[in-house]
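For this depiction, one protein chain was excluded, whereas all remaining protein chains were kept in their positions.
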Amino acid sequence: MSAPRQALSRPTNTGQGADREPRLLEVSGLTTRFDTPDGLVHAVNGVDFHVDRAEIVGVVGESGCGKSVTIRSILGLVRPPGRVVEGTARFNGVDLLGLRAAELRRLRGAEIGFIAQNPFSALNPVMRIHRQFANILAAHGIRSDAIARDRARDALADVGIAGPDRVLDGYAHQLSGGMAQRVVIAMAMLLNPAFVIADEPTTGLDLTVQRQILDLIRGLVQQHGRSMLLVTHDLGVVAQYCDRVVVMYAGKVIEHGSVRDVLTSPQHPYTQALVRAVPRPGHPLVHLTGRLPDLVDYPAGCPFQARCPHAFEPCGQVFPEPTTSASGRTYWCHLSQEREAAR
Amino acid sequence: MTETLAADPTTVTAPKGRKPRRGRRRLRLWVPSGILAGMLAAAYLAPLPYDPAEPLPDTLAAPDGEHWMGTDKFGIDVFSRLVASAGVDIPLALAGMLISLVVGVLLGLAALHRGPWGERVVRALDVFQAFPLLVLAIALVALMGNNIENVVVAIAIINVPRFVRLVRSEGLTIRESRYVEAAHAIGATGPRVMFRHVLPNMTGIILAQASLAVAHSIVVIASLSFLGIGINAADASWGAMIQTGAQNMTTGQWWVSVFPGLAIFLTVLCFNAISDELQDSFGRARQR
Partner (left out) sequence: MRVLGYARRRVLFLPVGLLSVVVLAFLLVNALPGNPVGVIAGPAAGPEELAEIERRLGLDRPLWERFVDYLGGLVRGDLGSSYYTDRPILSEILRFAPATLELVILSLIVAAVLGVGLGTLGAYHKGRLADRGSRFVVTTFQSIPDFFLALLLIYLCFYLAGWAPAPVGRLGLMDEPPPAVTGALLVDSLIAGDMTVFRSAVAHSMLPVLTLGIYYSAYFARSTYASLVPALESKQVEFARACGLPERTVLAYAFRQARTPILTYGGILLAALLGGAAIIETIFSWGGFGEWAIDSILQLDMPAVQGFILAAGLGTLLAFTALDILVAVLDPRVRYD
């Protein structure tokens, strides 16, 4: 019953020629709100970005900027009082937001893998690891326990766990942080998804282990020609592991483009501040002062105005139009118009 | 997803958005309080249509314009007796709760002292509280003597453990907090810290528990008087009224028992609602 819906949603491809294959993921106008007792929280406000095949895209921003709500909106994991109110997220041309819950459920895990933030809160503490693998496979039609065990063993071997049987017969709390995160990665890759979403996959791990885990994830993604959306607040990780980057602020994308463009010559004042906040030899360390704007009483105009050193009159009135360069980097700032005028 | 939002409190503080919610909160506290105050006021001040203890010749009359809630098998006007009972049952429950509140809070604070005794007190209460409290109340009243004072004492005794536990568990949390440490550091003494810093920080949660204790006490008092224990049969009491009409329930005269039953229901509902609201606004999941 999902076939006609998919067929219906396929033809409308924004910005794509009808002859070209649709993008792997194309998010446009995504808007998510939370109806809390304190008011309507504007968590995600009209987000646009895309992920191409065999590409790693980073999403950066400070906590509360909407990056994790964005990925949860795409995956259909936003629970009440949260609600996706607008927008589309086309995955291979199919709008994920328009799918029935059961159809989207079948895509999760099978075609889109998810690597959770903290393995100890993600893994079931009172269920043996093997059972958890078996449940994922059963959810996607593989019900044989023996096959499940073989698949789980292979998946664990892929993430570099020697002696997978000991891990499979144990519980999550018996593992080290790095091992537990490897198990989570194995679960995300278990059904060989074409696309992986990683939500700050190394938070809470030892510094030495962080790099191993990221190398492992990148290896698994590149080996099989997969794509990945890597959510992080660490620009160093973006610089090292991503092809393109999306910078978010207060639930909006304020700049995106290739990692080289964005990190070497950031155009938006917020991206500039982020880049300056990364310690580098020979550069003074500059911290960003102030706080995120109130997401309930969302400001008119540019959300960054209150903290922006260059804020001027139009910033308080309308959100700026995008400026796109030849290399494809886009940013949303009124200063660009100024620069155009000065040129 | 919501955690990310809640993690940074600055993102969700919105004085504008909060106002309507606060109003609703207040309403949910004041409506039940108002109903209870109204019941007490009616019991003491309102002129009753009939004498609540005087039998009339008209026995087991169905509710009509004359007798709003009918009469029981003795010919007593159910409505008048029901209103008069509010003036007996509710104050008894409140009095019992107040005694247990004072005793329980003091014991709870004492149990906060370091050393083996605090733990022992709680262990002892475990055994005590595991015992069916209603039966314990019945036994206490029956053995100490069948009168109203002992009902209050029994209510007080069975409610003490909940306050001791609450004060101890809350106190343990508060004691570890920095401001109590700071108070100690600047030289405040034990009792002073207890009464100036620890106790005020758990007032709300104690009040919520107190309201719950009253709700529970109303039911225990009603159960006692339903069994004919404690409150003198001549005195008005909801439990005794239900007992009077219990036999009539199998023969169809529902009004004798149903109206006092609804009165208990409404009273308990109000105290429960107050407790829930207090607990909600003090941000703790209710435990019992």
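Note that the chains take the letters A and B in the order they are written out, and that residue 1 is the start of every chain.
Please note the rule applied: a contact is a pair of C-beta atoms (placed from the backbone, for glycine too) under 8 Å apart; a residue touches a chain by one contact, two chains touch by 3 or more.
The shown structure was predicted, so the numbers you read here are calculated from the model rather than taken from an experiment.
Student: One chain isn't shown here. Among A:R100, A:H173, A:H283 or A:H310, which residue touches it?
Tutor: Final answer for the missing-chain contact: A:H173.
Student: Please identify which residue in B:I99, B:A142, B:A183 or B:L207 touches the non-displayed chain.
Tutor: That would be B:A142, which touches the missing chain.
Student: Touching the absent chain in the whole complex: find that residue among B:S85, B:N150 or B:S237.
Tutor: B:N150
Student: For subunit A, which positions touch the chain that isn't shown here?
Tutor: Touch with the absent chain occurs at residues 72, 75, 77, 79-81, 101-102, 105-110, 114, 116-118, 121-127, 135-136, 138-140, 171, 173, 184, 187-188.
Student: Could I get the residues of subunit B that touch the absent chain, sorted low to high?
Tutor: So the residues of subunit B touching the missing chain come out as 2, 124, 127-128, 130-135, 138-140, 142-146, 150, 215, 219, 222-223, 226-227, 229, 242, 245-246, 249-252, 254, 257-258, 261, 264-265, 268-269, 272-273, 285-288.
As a convention for this text, only the chains that are shown with their structure count from here on.
Student: Express in whole angstrom the distance between the two chain centres, defined as the mean CA positions of subunit A and subunit B.
Tutor: 51
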